[in-house]
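All protein chains but one are shown in place.
Lettered A and B in written order, each chain numbered from 1.
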Amino acid sequence: MTNEELVTIAEKEQEQQKQYRYRIMVCSSTGCLSSRSDEILAALESEVKQRGLENEVFVKKVGCLGLCAAGPIVSIQPDGILYREMTPEDVPAILDRLGGEPLEEKLIDTSEPFFTRQKKNALENAGVVDPERIEDYIASGGYSALIKVLTELNPAEVIQEVQKSGLRGRGGAGYPTGLKWSTVAKAEGDQKFVVCNADEGDPGAFMDRSILESDPHRVLEGMIVAAYAVGASQGYVYVRAEYPLAVKRFRIAIRQAEKMGFLGQNICGTPFSFKVDVRLGAGAFVCGEETALLQSVEGNRGMPRLRPPYPAQSGLFGKPTLVNNVETYANIPAILRNGGEWFAQTGTEKSKGTKVFALTGKVKNTGLIEVPMGITLREIVYEIGGGVPDGRKFKAVQTGGPSGGCIPENLLDTPVDYESLKALGSMMGSGGMIVIDDRSDMIDVARYFMEFSMEESCGKCVPCRVGTVQLYNLLGKFQRKEATEEDLQTLEELCDLVRNASLCGLGQAAPNPILSTLKYFREEYLAKIRKPSPVEEEA
Amino acid sequence: MKKIRLATIWLDGCSGCHMSFLDIDERLIELSDRVELVFSPLVDAKEFPEDVDITLVEGALGTEEDLHKIRKIRERTKLLVAFGDCAVTANIPSMRNPFGRDEMLKSLYVETDALNPQVPAQSLPELLPRALPLHHYVHVDVFLPGCPPSANTIYQVLTELIEGRIPDVNTLTRFGA
Partner (left out) sequence: MMTPTATVKTFTIDGKPYSATEDETILDVARENGIDIPTLCHLEGILPTGQCRLCMVEIQGSGRLVPACATKPEEGMEIVTDNPRLRNYRKMIVELLFSERNHICAVCVSNGHCELQSVAQKLGVNHVRFAYLHPRFMLDGSHPKYEVDHNRCILCGRCVRVCEEIEGAHTRDLRNRGIRTMVITDFDTPWGESPTCTGCGKCVHVCPTGALAEKGKSVAEMAKRRHFLPYLALRRRGGK
């Protein structure tokens, strides 16, 4: 495949789509599928045929359109119409109104901040391309970055470009991606691996799932570029088995890319060869931790091991291995297409680019959003999210999943970047963002996350295996108002132990939900301490 | 010199710690110059007195009655000593805990008794769901593990306490000693 051939495919596909007067796109991600968007797609296809509109109306399935709260969503182009809560029964009405007045009661106002305040990069093609057609991806610029990389840049230059972009790991910890790539590139080994971490497991988080379901080729292209940059010949995508649609679409993407020569021997006629295989996770949260993930790919029990050595030196089967998250790879094609500087224009000094969040909980517009780094939490919750529904009061926003913390109202003007969130005792995490209203008790919230960490602890190190259980039990004492001053002290000491002495990131971050609620909602804990009085005891 | 008011009590345990206490032997006489034994299974007092300086509590908390007693003891004692492993860890009495109270009673009194299979209900204090160490209910000042702590350990700890010092028990004894 040469650049000319790629351009030809792209032009042919664009030509083909332009023939139609209307393009009707139906969201076919898991969220909308769960409310029958597949039936809407089928109804549209048959109704179009029945009306003899096949040459005028092009119906296609696309990935996530973002506003999950309003799903299933149907988009009509080029008119820029978005319809909410569609049903198969609405199909005739949609077609009746084509080119005329839109269906007012189902219309989504796309001038709302939910749409205007976002900035898409990783989700650029989500809701635009058909995730199961490589041609559609190519038509929107897909694989041009790969061809450019393979024909114009050497591996060191690719890494330089990624370093220039300032991209940091989107899995949560925010390690500089370019630095990781250069470490793997410099590591000595007769074989190297590139691994994509798609074992997304935070409660309420679905960023990676949506990216894989909406635009799998983008992730694949990012992986191939990474493999070229670090000198890897084999890649693995580690996806949790609970994401069947993402797995299916990614497998389709691999097959299509192989057929077009983007994967396999001598990619695009160069000496570079690379293969990608899918590995399914069996539902252990800890396998999102990179060393546990690698154990699992090797076929072992998914338990973290000590670092160092880091996977960059000794990873999969003891070979240098690059492990990046789905969203990190999804950012790569655009960086190579437009240059690292272009990417670095967005964001803050230390956190560049955009970040995808799964906005959920007590907020009007739940859904998948992508925002520039540096946007404030308040803007996300109140403008993009539309605030707290049902006339309730905002209480906290939880970021970073079970490893993150709860941020109160008075800190909502904090900009979203790795350092600021960490300074608040929370973390960026992979992108879960849960809004909590005044009906929730913060001890319940902390205990919910602690239960999650306790259930998902692998059982290897003592502080995490037993400490999380004891923390969970102590919180139970607070819930039952049986806690004493001593329990509060034990709670804090134990949080300190689990955070500092656990073996891997799961345990080290597990106390964060408690620590952050202790910091910002301490009065809720104090209110539940039993006041020991001998008289009362006797009574 | 005013004598130290000492009490000992035997809750959910085997009395082995009290036996070990008696094994202090002739040093008991020496002790008696310094302490007055105001309440104990070894003396006649029926009601736990006020203003006790030191109480050695043997045994875990196994029944509602134990709870009632330990609260009263805590109120009336300056220095409460968890005396032996049962008081410190719940030890042997806690071996019923994994099975649960009801299952244990059923297995002991119903399933294995052919003649009169029933759980005794009358005139017995109610069992707690789990036998627990003292410090899970009341504040404990000194922990003296051992099953039982040796006579020497008990003697050394007591003499230190009488002198108003808190001894370092870790050099003397351990769990299961």
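Criterion: a contact is a pair of C-beta atoms (placed from the backbone, for glycine too) under 8 Å apart; a residue touches a chain by one contact, two chains touch by 3 or more.
Since we're looking at a predicted model, the values are computed, not measured.
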Hidden-chain contact residue, picked from the options A:99, A:244, A:318 or A:459: A:459
Absent-chain contact - pick from A:305, A:337 or A:530: A:305
Option touching the unshown chain, where A:6, A:82, A:286 or A:434 are the choices: A:286
Residue, one of A:2, A:16 or A:473, that touches the chain absent here: A:473
Interface with the undisplayed chain - residues on chain B: 82, 85, 88-92, 94-95, 97-99, 130, 132-133, 135-136, 140, 143-145, 147, 168-170, 174-177
Touch list for chain A against the chain that is not drawn: 284, 286, 301, 305-306, 454-463, 465-470, 473, 490, 493-494, 497, 500-503
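The rule is short, and it goes like this: only the chains that are shown with their structure count from here on.
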For chain A paired with chain B, centre-to-centre distance based on mean C-alpha positions, whole Å: 57
